[in-house]
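Working notes, beginning with the structure itself.
A single protein chain has been omitted; all remaining protein chains appear in their positions.
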Amino acid sequence: MNLLYTTLGFIGIYLYVSFASLLWEGIDRKLVARMQRRMGPPLLQPFYDFLKMVSKESIIPRDSNKLFELAPVFALAAAIALLAYTPLGFGPLFGTRGDIILFIYLLTLIGFIRVLGAASSGSPYAQIGAQREMIILVSREAPMMLGIFTIMWRIRDLGVSKPFSLRALYEHNIWEIGTPMSIIGALILLFVFMAWLASEIEVGFFDIPEAETELAEGTMAEYSGRHLALFELANAIKAFVSASLVVAVFFPWGVSGYLGLTGLPAVIADLLFHTLKVFAVLFVSMSIFRAVSGRLRITQAVNMFWTRLLPASIVGALLLVIDTLGVIA
Amino acid sequence: MTGKLEYWVKVPVGPIHPALEEPEKFIITIDGERIINVDVKLGYNLRGIEWIAMRRNYIQILYLAERMCGICSFSHNHTYSRAVEEMAGIEVPERAEYIRVIVGELERIHSHLLNLGVVGHAIGYDTVLHLSWLARERVMDILEAMGGNRVNYAVNMIGGVRRDIEEKHVRAITDMIEYYREEVMPKIEEVFLYDPTVEARLRDSGVIPKRIAVEYSAQGPTARGSGVKKDVRYNERLGVYPDLGVKPITPKEFTGIVKGDVFDRMVVRVGEVWQSMELIERAIDQMPEGKIKAVPKDNALLFQLKKAEGEGIGRYEAPRGELIHYVMAEKGRDGPARWKMREPTFPNLFAIARALVGEQVADVPVAIASIDPCLSCTDRVAVVDANTGKKTVLTEKDLLKLSIEKTKDLNPKIRGKPEVVGIGCPRGDVL
Partner (left out) sequence: MNVEEFVKAFGGRFPEAEVRVSENKQPHPKRRVWVEIDREKFHDAMKFIKELDPKAQFSIIIARDAGETLEAKYHMELFWEEGESLSLVIGTSVPKENPKLPTVTDVFPSALPYEREVQEFLGLFFDGIPDPRRLFLPDDFPEGVYPLRLDDTGIKPEMVKNAGHPYRIGGAKK
């Protein structure tokens, strides 16, 4: 019976997140348009786009292979599977000890599947896009993983039920430690996470694999119709999920406690509040970043990850570690 | 498998590509992200203007010249008028010269603002595109008020100008300059001289060294960005420009160094917008009263030109660089025997193609955008008809027939018999 409820809840979450992530895309486009003093598309434009693309014919290039058609399905499947391990204002549905590793794995898998799909399309634009995506993929994970494992390790000491699980983030958070060192460390890591989030959803500096004016949409160059629609949905969900991770790590507080709700209403209230926080994080990391910056060259972006963000992440992690050791009182 | 493996990839950029505003084709051979060779193919926008001009008279060609290109429409018929004036020995009234300066510099401002936005778009910085194009609307409004059109303002006439500048225009222009001085230019300078993203992307990309710029005869801001002190208004002592004190602008005056990269070309454009505003102000101050046409009646002018003989060259610094027109007259003919023009984009394209070798793919769009290519100017020359060779090409009719056959195969009950409607040239022998 419990499993049945969980499954129903999972389907509900999938529908909700699909809606919320597409809605965010609409909000983002509107906000950026206002920042650029344009009118912008209607708020529900991503939904219209999605429905239109689903009804369109999908053109398969002659030189492509089977993976080209399978990749969007895989990507969406990975995105849906990811939802089962995503903290959405409450612990993940199928969460367990060490699920953070599975979470990162699935998140990276979506990017990898995009690379596979692009590489099998046979288009030179898509192949350059795939190369770039692969390079970014390996560069961006290191600072993020270092940060998240340090935080997980640190809050384990505060006494959580399942160490290294995403649920633990809702039991204790990094701000509770409260020492100056840990707060500085956490702030540095927050910055690293915001940069990682921007690169995960490929905006601003990191709009490199899809670079519209350079590669004509790069990895997505040859996709059309249904296949593109599936990819777009998977990407929108991925953006929502990545932001959820940032929210869960740094801003895990819920509202149900204050409102005195329990049971299903509490879950719904937390989910809605979580969605608001995700939109806020995405607003900073996506809309503003997109409006005030241009694209970097691939070498500059990789350089930024290895010579700026990774050292920042190391410093942040060290501050947290030194704090536990009690070297400086 | 014989021979060595080829790791190089050929990437066609164009004829239709999101980075290009107009159809052209760069075939780029790359090794990873590094460019090994760039080949240029033109002609996707051939309209046969030189050939059309063989059947037009001098005054009709003015309008044809104007429609070569939307952005620099003033430059084309200005240069053409100068070539005809030199050929026929017509002296232009001084007031007309000043009006030409004012309209020409207004056009330069709008063209440069446009290009600054396009370069912003090429590096994915869309906010720059939207805001600089918003600022450009103001100068477009002025041009519309003066010429009646946002482009193709038809200001020039052989031996003068067709439209006078009135008091209200002068007021509007002064307001516009004020607006640009106070509100737009500080922001533009902030973005293109000091913004770290822009600097990271534009510095050291698409470098044209001075040697290459001289060797490949690069023109306009492309050349001046490489430190070549060349400006037709200055070198040719064109019209009344020497009285207004025009000087070639190089990035040296702004940043102190000349590298010849995209950044420097943008710096030159920003500087030229400043310069144009000053020139307009001075021209308004110094403009004398008087007539604006050497020959008031068009038919009298045409009659005078019909008797003329000789050849003339007109040169003008269009927003993109040196524009040159050549006109040769034959006695008793009401049109030129030969009319030939060269646009600045033409040499610039080959200079940039040479300069891109060894750079990264990411720099291609921004480097191409930085010369502000105007392909409809460049592709202008011959008659287009691709179907006179021996190749059998399925005609529209054949395709329609095949399509009908297929429909009948699928569903024999369908009766309709569609006809070719509305497609094709009206002069064609069916329609």
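Letters A and B name the chains as they come in the text, with residue numbers starting at 1 for each one.
Here is the rule we use: a contact is a pair of C-beta atoms (placed from the backbone, for glycine too) under 8 Å apart; a residue touches a chain by one contact, two chains touch by 3 or more.
A quick note: this is a predicted structure, and the numbers were derived from the prediction, not measured.
Trainee: Among the chains present in the display, which ones are touched by the chain that isn't there?
Mentor: B
Trainee: Taking the entire complex into account, which one of B:K10, B:R203 or B:K229 touches the absent chain?
Mentor: Going through B:K10, B:R203 or B:K229 one by one, B:K229 is the residue touching the chain not shown.
Trainee: Where the complex has a chain not shown, which of B:V13, B:L64 or B:I90 is the residue touching it?
Mentor: In the full complex, the listed residue that touches the missing chain is B:I90.
Trainee: Among B:L46, B:A145, B:A172 or B:L302, which one touches the chain that has been omitted from the display?
Mentor: B:L46
Trainee: List the residues of chain B that touch the chain left out of this view.
Mentor: Spelled out for chain B, the touching residues are 40-43, 46, 48, 50-51, 85-86, 89-92, 94, 97, 214-217, 229-230, 234-240, 242-243, 311-313, 315, 322, 324, 326, 328, 337-338, 340, 342, 346-347, 350-351, 379, 381-389, 391, 393-397, 420, 423-425, 427-431.
In this text, only the chains that are shown with their structure count from here on.
Trainee: Provide the residue numbers of chain B that touch chain A in the complex, in ascending order.
Mentor: 9-12, 17-19, 30, 32-33, 120-128, 130-131, 134, 197-198, 200-201, 205, 360-365
Trainee: Which residues of chain A touch chain B in their complex?
Mentor: Residues in contact with chain B: 35-38, 124-125, 127-128, 131, 204-205, 207-208, 211-217, 290-300.
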